[in-house]
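For this depiction, one protein chain was excluded, whereas all remaining protein chains were kept in their positions.
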Amino acid sequence: MEKITRDALKKALLDITDEIEANQDYLSELDAAMGDGDHGVSMTLGWRAVAEKIKSLEDPTIADLLKTTGMALVSSVGAAMGPLYGTGFIRAAAAAGDAESLNLSQLTKVFEAFRDGVMQRGNAQVGDKTMVDTIVPAVDALKGAEESGSDLISALRAFVVAAEEGMKSTIPLQSKVGRSSRLGERTIGHQDAGATSCYLIFKTFARSVAGGSL
Amino acid sequence: MEKITRDALKKALLDITDEIEANQDYLSELDAAMGDGDHGVSMTLGWRAVAEKIKSLEDPTIADLLKTTGMALVSSVGAAMGPLYGTGFIRAAAAAGDAESLNLSQLTKVFEAFRDGVMQRGNAQVGDKTMVDTIVPAVDALKGAEESGSDLISALRAFVVAAEEGMKSTIPLQSKVGRSSRLGERTIGHQDAGATSCYLIFKTFARSVAGGSL
Amino acid sequence: MKKLINDPYKVVDEMLAGFVKAHPNYVRMVHPRGLVRKAPPKKGKVGLMIGGGSGHKPAFIGYIGEGVADGVAVGNVFASPPPEPALEVTKAIDTGAGVLYSYGNYQGDILNFNMAAELAAMEGIRVETVLVTDDIASAPKDQMEKRRGIAGDFFVFKIAGAMAETMASLDEVKRVAEKANFNTRTMGVALSGCTVPAAGKPIFTLGENEMEIGLGIHGEPGVRRGKLETADEVATDITERIIADLPFQSGDEVAVLVNGLGATPYMELYIVYRKVAEILADHGISIYRSYVGEYVTSLEMAGCSVTLMRLDDELKRLLDAPADTPFFVQK
Partner (left out) sequence: MKKLINDPYKVVDEMLAGFVKAHPNYVRMVHPRGLVRKAPPKKGKVGLMIGGGSGHKPAFIGYIGEGVADGVAVGNVFASPPPEPALEVTKAIDTGAGVLYSYGNYQGDILNFNMAAELAAMEGIRVETVLVTDDIASAPKDQMEKRRGIAGDFFVFKIAGAMAETMASLDEVKRVAEKANFNTRTMGVALSGCTVPAAGKPIFTLGENEMEIGLGIHGEPGVRRGKLETADEVATDITERIIADLPFQSGDEVAVLVNGLGATPYMELYIVYRKVAEILADHGISIYRSYVGEYVTSLEMAGCSVTLMRLDDELKRLLDAPADTPFFVQK
């Protein structure tokens, strides 16, 4: 496998919906420890909307799929997640342009745009204990793999490993932004909910597009 | 012992206050099973007021003591208990007249007046699952003992035994009056709170005036 | 028991101290357990005294003011006040036109308020009484005089208070209060019990999947315990029973009150209201005015009740009349 087709992307987005729904309680529990306990609910609502919208698209392009995902998240979730993930996907769509499929180099550009969208919208940096802590190392790993000439599958593997490490890196951190930042030191020792949902999204994306080979 | 002196009555009333306070939670629990769970609270508040008022009396007569008790109950408790017990004691005071002490015949008249006061105020009959179920058999026993010429101590003993039986007789009954009557069959199997507080009052009175001899 | 209190035996006195301080423009104290309107009563106006135990906020002290009550006698938690505060309130609000007592139909309240009425009569004040008996779960219809007063209190007090404001006679105020009561029916459910502060333990506890059906407002258990149902099922069950009880009929106009018992979020009350409105529409009964919120509570009990009052032109006019009290203001 060297490219991600539209169909593979579509399937991946629907797989993400299932994964989020399956982890709803887990995400809400993580959020409850230092936030308002609704992250699983927001994500489930958002991804249900994504799945519904995506299923109704006729012959969508890569950009259509990403933009529809972003718009569905922005217009259905609210919370912090709607604008953050939503902006990420909308920017990713713009970066995809009219690509018919995504090779590793194109995929890297798409994820860089996703990362930049989330970071510009939310102004969080690595170490603030947010989804950014998952995104940045994961996208770095993708970029690194691309630059070192690895194949798509190995790159996706590095991407998932880095995302997981990024997610886990939030555990010892003290929250600096968002709702949980008001809890100060009480946030130390808890894995961030958004970093976790982001890991689930990245992991499911990679596994889904890679088929059995990851 | 053939007579109940003013001092003995005064001591008995203060002993009742202690007994009620010691059984506060028990009385509230009984009430909670089929009422609003406050009988212990109402009784404690009422008898604390009684003790306070009685202690401040200078050289009270029998009637003063009973009337003060009744007035304290009427004016401090509210609930069903204030008017019911209050009226009972106020009528008892009237029946005591200017007696300097109470022999068995006088005591019987005092308790009959108490009974009539409660029953006229509340309109409850034996079998309605109220304090009346304690009062009526207890006063009947006192009267019976008097008529059969028994001494004060034996009469008080019969009085307490009958009061206890009366209290227990409420267990299988279905409530007919008061707050609990709305619960219908759910009241069956529970001992009535007012019947119990009345038994505690009667028992403590008898034991207190009899000294060690009951 | 977790409560923001100090001495559990002083909750009522401390609450009243706070209340009088918070609402100096509305109320004044005439007895440590008796409050009346701040403004002296208009000469010739019938006084409306309401009252009962504490723990039902905003009932009863929250309803002192223009268009509702002139005075309130305040008892301990879930315990009727003694006669004395009721008598002092009666004396303070009587202007010669007499005083209407209106309160829920409970033994303790009746015993104490009747004693107060007797004492007032001895001072030459005419007192009439209208007991609220809206709780259809508390006795069958052929024993209406045995029914408890619960959230329907609010409608009866509102109507009586509005009528008194028109300077109507005591007989007239009594007549509309009785009419309001006759046309008002309520039923409720509880999802949790509550705790009398000085008792320190919940009156009853419920399992995760249980509810009490047909309960009063003193934390007492309901007439039966059932399994927890959805909001729509609960609303359907109690609304259909209420409709059948009067019975309310197609073409009737009603006021609706969905009342929270204390701990139930308003969100849930509106979800219940939505279904009640649907059912009324199905029956051809039209909603003239609605109230959703906490009007008569039972400490921190979770649950709600639904009340319907059938209206005629007179009741509509009185319901629409303005009111200005600490907890209920209507323009």
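Letters are used for the chains, namely A, B and C, taken in the order the chains are written, and counting of residues starts over at 1 for each.
The definition used in the following text is that a contact is a pair of C-beta atoms (placed from the backbone, for glycine too) under 8 Å apart; a residue touches a chain by one contact, two chains touch by 3 or more.
Computed from a predicted model, the values in this text were never measured in an experiment.
Enquirer: From the touch rule at the top of the page, work out which displayed chains the omitted chain touches.
Expert: Touched by the chain not displayed, across the whole complex: A, C.
Enquirer: Thinking of the whole complex, not just what is shown, which of C:Asn183, C:Thr264 or C:Thr307 touches the missing chain?
Expert: Result: among the candidates, C:Thr264 touches the missing chain.
Enquirer: Hey, which of C:Gln143, C:Thr230, C:Gln249 or C:Ser286 is the one touching the hidden chain?
Expert: That would be C:Thr230, which touches the missing chain.
Enquirer: Which listed residue, C:Ala69, C:Ile136 or C:Ala302, touches the chain dropped from view?
Expert: C:Ala302
Enquirer: Pick out the residues on chain C that sit against the missing chain.
Expert: 2-6, 11-12, 14-19, 21-23, 54-55, 57-58, 62, 77, 189, 191-192, 206, 208, 211, 228, 230-232, 234, 256, 258, 262-274, 277, 287, 290, 292-294, 297, 299-300, 302-304, 324, 327, 329-331
Enquirer: Just the residue numbers, please: which parts of chain A touch the chain that's not shown?
Expert: Missing-chain contacts on chain A: residues 25, 28-29, 32-38, 40-42, 44-45, 74-84, 121-122, 177-184, 186.
Basically, only the chains that are shown with their structure count from here on.
Enquirer: By that same contact rule, can you tell me which chains touch chain A and chain B alike?
Expert: Neighbours common to chain A and chain B are absent.
Enquirer: Quick check for the class: compute each chain's Cα centroid; which one is farthest from the centroid of chain A?
Expert: Centre of mass proxy via C-alpha means gives B as farthest from chain A.
Enquirer: Can you compute the centre-to-centre distance for chain A and chain B, using the mean CA position of each chain? Integer Å is fine.
Expert: Inter-chain centre distance comes to 75 Å.
Enquirer: What whole-number Å value describes the gap between the mean CA coordinates of chain A and chain C?
Expert: 54
Enquirer: Please set out, as single numbers or ranges, the residues of chain C touching at least two other chains.
Expert: none
Enquirer: Could you list the positions in chain A whose residues touch two or more of the other chains?
Expert: Not one residue of chain A touches more than one other chain, so the list is empty.
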